[in-house]
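A single protein chain has been removed from this complex, and every other one stays in its place.
Chain nomenclature is as follows: A, B and C, assigned in order of appearance, with residue numbering initiated at 1 for each chain independently.
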Amino acid sequence: MLNETARGVFIISVTPFDERGGLDLDGTDRLADFYAGCGVDGITILGMMGEAPKLAHEESIAFARRVIARAGKLPVVVGVSAPGFAPMAALTKAVMDLGAAGVMIAPPGGLKGDDGIVTYFQTCAEMIGTDTPFVLQDFPLANGLHIPVGVIERVVATCPNCIMLKHEDWPGLDKITAVRAREKSGMRRLSILVGNGGLFLPFELERGADGAMTGYAFPEMLVEVCRLMAAGRRSEAHDLFDAHLPLVRYEQQPGAGLAVRKYALRKRGILASDLQRKPGARVSRETAAEIDWLLDRLGGSVSIAPRESRRAAS
Amino acid sequence: MLNETARGVFIISVTPFDERGGLDLDGTDRLADFYAGCGVDGITILGMMGEAPKLAHEESIAFARRVIARAGKLPVVVGVSAPGFAPMAALTKAVMDLGAAGVMIAPPGGLKGDDGIVTYFQTCAEMIGTDTPFVLQDFPLANGLHIPVGVIERVVATCPNCIMLKHEDWPGLDKITAVRAREKSGMRRLSILVGNGGLFLPFELERGADGAMTGYAFPEMLVEVCRLMAAGRRSEAHDLFDAHLPLVRYEQQPGAGLAVRKYALRKRGILASDLQRKPGARVSRETAAEIDWLLDRLGGSVSIAPRESRRAAS
Amino acid sequence: MLNETARGVFIISVTPFDERGGLDLDGTDRLADFYAGCGVDGITILGMMGEAPKLAHEESIAFARRVIARAGKLPVVVGVSAPGFAPMAALTKAVMDLGAAGVMIAPPGGLKGDDGIVTYFQTCAEMIGTDTPFVLQDFPLANGLHIPVGVIERVVATCPNCIMLKHEDWPGLDKITAVRAREKSGMRRLSILVGNGGLFLPFELERGADGAMTGYAFPEMLVEVCRLMAAGRRSEAHDLFDAHLPLVRYEQQPGAGLAVRKYALRKRGILASDLQRKPGARVSRETAAEIDWLLDRLGGSVSIAPRESRRAAS
Partner (left out) sequence: MLNETARGVFIISVTPFDERGGLDLDGTDRLADFYAGCGVDGITILGMMGEAPKLAHEESIAFARRVIARAGKLPVVVGVSAPGFAPMAALTKAVMDLGAAGVMIAPPGGLKGDDGIVTYFQTCAEMIGTDTPFVLQDFPLANGLHIPVGVIERVVATCPNCIMLKHEDWPGLDKITAVRAREKSGMRRLSILVGNGGLFLPFELERGADGAMTGYAFPEMLVEVCRLMAAGRRSEAHDLFDAHLPLVRYEQQPGAGLAVRKYALRKRGILASDLQRKPGARVSRETAAEIDWLLDRLGGSVSIAPRESRRAAS
């Protein structure tokens, strides 16, 4: 079960489709193996970048079952965000029964005031069952909702099963510092994994994050940056990260970024198809050429990238 | 099957729950009978005021099955709005198989530009099956999305299964006039039923609406106003409507209105419980007293209100 | 100077333009006289319905000077909402020097969290000068910002010059009750005047409002309803209010409502022109006919309406 000691990289998994838009369950196995091979510490499925709202209920279950089975000992976190509590509770029960390690919840955008957000998560905590660990996803760019640090503290204080913050406020560096400062004055510790494409990962780790929960097409870079920072090798961590930054930045385009990620994963030989379900679309010809250029440059400059990335970039 | 000749009152049905929050299926029969007894021309379920997002998939199916069975020959329209196309298609297939007359779709708020809205509905039309009639719900107060008249025309031109406009733009009177004007210059005819609590019903009918698709706690008033207006008895229609306007206005409070409606339906003896699922809440003590006052005044001044309403108000 | 004992009707003044869009300063005198003649207790200018953002800085000053001069002993409140503090402070200083009784501030929509709202008003309070009384305008329908009751309490506690709440949350009845309840547990008293078209005025007064700050085209009705409610003549107050409700409701259409109001004021002989500055537009032909119908019906049913209204309706 997921708890507040979680650290490292929980990769945000894409959802593989075949060329007709059907779930690619065989490809799901391959993808899970790839993630495991990159050295990730966990897998998060059915997040926003996992096209969760595009799956019918039964498809969500089928995909979760496959990933959880394949991931073996790797913990699997499942996004269960929903416009209502009953569907959220139904999906949570199903995936926890399948062996998920916990669930992730992004609040809807229209909550009213600090109290509205606290009450929302308290209701979630109760509806999913207080023995189900959950990740509070703080992602204003996606839902327009600002979650103050004081609200996070109140959720933590009243929901024992809130054990992780998926931090993707933007700007967000000072927020990590502020959350950790609260812990020094008595707030229960949370695991903090950063999302938002990992665009500030080395700094975020120094501010107090425990790792990343994002889906960059080169998970091994995220893993290695976390390792280097943990080892106190700051300059090397930045060097590696900065070498990837042109592509990280390119992948971090709202809406368009998932097409970039799926294209890169296909180029790396991980995905058989980079199709997204509608309204998602594939990259344009020009975009593909730009990604190819970035992959090429990445291939030439990064010494620690694993075999796969070099092959893709060559 | 629903088509562009639909007219009269398609009542927006509430969803009855018991005091513990479970679906009240027996109460559903009683509610369907009540609506039929008011003389409505159809029933619309799983709309926003039907707490649709609060139901798990199986509950939606169960509720739809019960209403469709009980409604007999009355057409039942089912709201299938969803954040993704696969869940929308799955629910549509299920309810059409159960005998629904058509489905209703409110677009999400973040669509981009006129083309984005047109493309959205074209994708819906294809995903639900082009033989499934659908209602385009135009409700900017709820989703922040303005749908220009020219966009409605383009949807109608390219989606043969778009056969009705649920009009609840606000302000919206001139929009009805504009849509009907387009029809004079070649746009295919749509049925237009007005929502938004029916706050402008008599005027809307004169502007060209075919009726109402809203859920006011006195459906018989909506039915009678439509009848009077169709008969050219304008002053009587306004007299009746204006007698109800204090309560119509009171019920038309965003967020709070459903609690008012359920309270009034319980006072009228239609609902066993006025419980809403969370995050909905019951009316406050003060609000209850105000509704009681309005029901009292309504009882005293409205001669055509049916027996039930008088009993409630006494 | 405005203070927390303010009560009655502070009419939200329109801004009169001539047919070419210039400020109609002579018409401004006539308008101020009309408002005074209706028995209002104050005049609020340069609010949202006063087309404030459409005036250049010098025009705002000129209009304020004229109204303040003409209003004599009637207190004049001036809307000074602005995207930045320096323009707000500049306008405040100018109008207070001219003799305004206080200013009104609506916050921008994007404030973050409860603290963000409190800080915003604290900065306002400081920037306009702590000896300038200000009205906190709570109008989520216009700016998308929910202001929790606890936030209002914190603003009141830390800003001695915050002396009035312009209440136009919607739904908002329980909010008035909640603010008054806080006062019982120690919060400093605020004057509460309701806006939002006065759509719930008699109930709002019973909940604890001190009056109205709205701009309905028949200010004398607002004045009389306040008087009747203060005298404990509840049924009469509702009777009068409900007779006007069809027009109140018609005027309370977001965006379109000001055109309705200006049209009605022109029909009553108060305004020489009902022109709004762009992007505002006049009422359509159909809308004009509907207002005429409502004025006609109002003329027939309202015994206390003053002479002007009967003339207009005839």
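The rule is simple: a residue touches a chain if its C-beta (ideal position, glycine included) is under 8 Å from a C-beta of that chain, and two chains touch if they have at least 3 such contacts.
Please read these numbers as outputs of a predicted model, since none were measured by experiment.
Put simply, the hidden chain is in touch with A, B, C once you look at the whole complex.
Only one residue from B:Asp26, B:Asp115 or B:Asp296 touches the chain missing from this view: B:Asp115.
The omitted chain makes contact with chain C at the following residues, 51, 53-59, 82-87, 89-90, 119-120, 123, 127, 277-279.
The chain not shown here touches chain B at positions 112-116, 146-148, 150-151.
One chain of the complex is left out; on chain A, the residues touching it are 170-171, 173-174, 177, 199-200, 203, 207, 238, 242, 245-246, 249-250, 253-257, 284, 286-287, 290, 297.
As a convention for this text, only the chains that are shown with their structure count from here on.
The touch graph of the protein chains shown is complete. Centre-to-centre separation between chain A and chain B, using Cα means, comes to 39 Å.
We define each chain's centre as the mean of its Cα atoms; on that basis chain B and chain C are separated by 33 Å. For the pair chain A and chain C, the distance between mean C-alpha positions equals 48 Å. Among the residues of chain A, none is in touch with two or more other chains.
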